[in-house]
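The complex appears here without one of its protein chains, the remainder shown in place.
Chains: A, B and C, in written order; residue numbering restarts at 1 for each.
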Amino acid sequence: MHESSMKYRVPYADTDQMGVVYYGNYLRFFEMVRNEYFRDINYKYSQMEDDGVMLPVVEAHIDYKNPALYDDELTFKVKLGQIKGCRIRMENEITNEEGKIICQGYTTHCFMCKTKRKPVAAPQPLLDKLTEKGIL
Amino acid sequence: MHESSMKYRVPYADTDQMGVVYYGNYLRFFEMVRNEYFRDINYKYSQMEDDGVMLPVVEAHIDYKNPALYDDELTFKVKLGQIKGCRIRMENEITNEEGKIICQGYTTHCFMCKTKRKPVAAPQPLLDKLTEKGIL
Amino acid sequence: MHESSMKYRVPYADTDQMGVVYYGNYLRFFEMVRNEYFRDINYKYSQMEDDGVMLPVVEAHIDYKNPALYDDELTFKVKLGQIKGCRIRMENEITNEEGKIICQGYTTHCFMCKTKRKPVAAPQPLLDKLTEKGIL
Partner (left out) sequence: MHESSMKYRVPYADTDQMGVVYYGNYLRFFEMVRNEYFRDINYKYSQMEDDGVMLPVVEAHIDYKNPALYDDELTFKVKLGQIKGCRIRMENEITNEEGKIICQGYTTHCFMCKTKRKPVAAPQPLLDKLTEKGIL
């Protein structure tokens, strides 16, 4: 199963006074690598928008395992969980340089027609790209 | 059951180019009203820290129901879900001016000894305050 | 000279591991009270957009005087600095509960035609509202 990943160095901006990455920042990290995923399968998120489909999130979940610290080089990883009807679920994991799991989680998104603002089936170009890559 | 709430006017800062509040910002909103909760029961989070206990998050979940927009006046609400052993679960809901639910979710936190960085039971002063308020 | 203000309680989200409000967050605070300013003079920013004018920032400056801490109740203040040609300058100050100045700064914005994306003169309704309020 294809997994996309990217590295990220934790700045002061992401820490809080407990000296660890603030719990709310991980959803931004999930998005950053999710963008890479769509880029990797050659169907960039901006392409999906050009095809008239938006992908608002309907659910997000995070299990926090270990704190991430300032200057840690984190690895953000994401893979496809499930794609069914008008929904897609992406599964995330973040690890640090020692391979320790920082957090795991998922986001569920709904394919939505940009003009009608109604749920629609997954765009065919996306399904084609996932098939090409052997993911579906 | 005691519920704390606060109002919040959505700035540009919280929106994204889809024209809605970015999905990652809600965990910050959950924290803002969680602080109010502890203030309301007269056991401020900073007091808990002074008592040697920290409250890192171990789990967060959000169900996104409707988009929140720039300049919306949102109401953040939170109440105690469960307190058991070394864990506490807070339940959040965010609504807009029309009473429409924007999102619902929860955060689970672990009471942790500030010096030993190990899970501990809920601090007695907190349990006392919750009892005083008729919450436990 | 009319000054708008609002209160804001600092959450963990805004702090960094130095135990103070992260320096980058103040521009968000400047925006929050700037929104209040336009609301106070009855010419909301969203109204300006409906009138076809956007207000992108062209310059921002902050002088940091004292650290703001978690749970501090800050007061955000803003007033008009100058309005001339296609530009407007807003002057900000943030103080804490003891009246200590946390930071001072300004933002300069350019009135821009939403469709042509070109600088334009200040919208007449805004000038009228500023005159009504005795600000111009």
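As a convention for this text, contacts are C-beta pairs under 8 Å (C-beta built on N, C-alpha and C of every residue); 3 or more make two chains touch, one makes a residue touch a chain.
Please read all numbers here as calculations on a predicted model, not as lab measurements.
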item	value
Residue in contact with the excluded chain [from C:Leu27, C:Leu69, C:Cys86 or C:Ile135]	C:Leu27
Which residue of A:Glu31, A:Glu59 or A:Glu93 touches the chain not shown here	A:Glu31
Contacting the left-out chain in the complete assembly, out of C:Met18, C:Leu69, C:Cys86 or C:Val120	C:Met18
Residues of chain C (touch criterion as defined above) contacting the omitted chain	18, 20, 23-28, 31, 54, 56-64, 67, 107
Interface with the unshown chain - residue positions in chain A	9, 11-13, 28, 31-32, 35-36, 44-46, 70-71
Interface with the undisplayed chain - residues on chain B	12-13, 15-20, 22, 24, 70
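By definition in this document, only the chains that are shown with their structure count from here on.
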item	value
Approximate Å spacing (C-alpha centroids) for the pair chain A, chain C	33
Distance from the mean Cα position of chain B to that of chain A, given in whole angstrom	24
Numbers and ranges of chain A residues touching at least 2 other chains	18, 20, 24
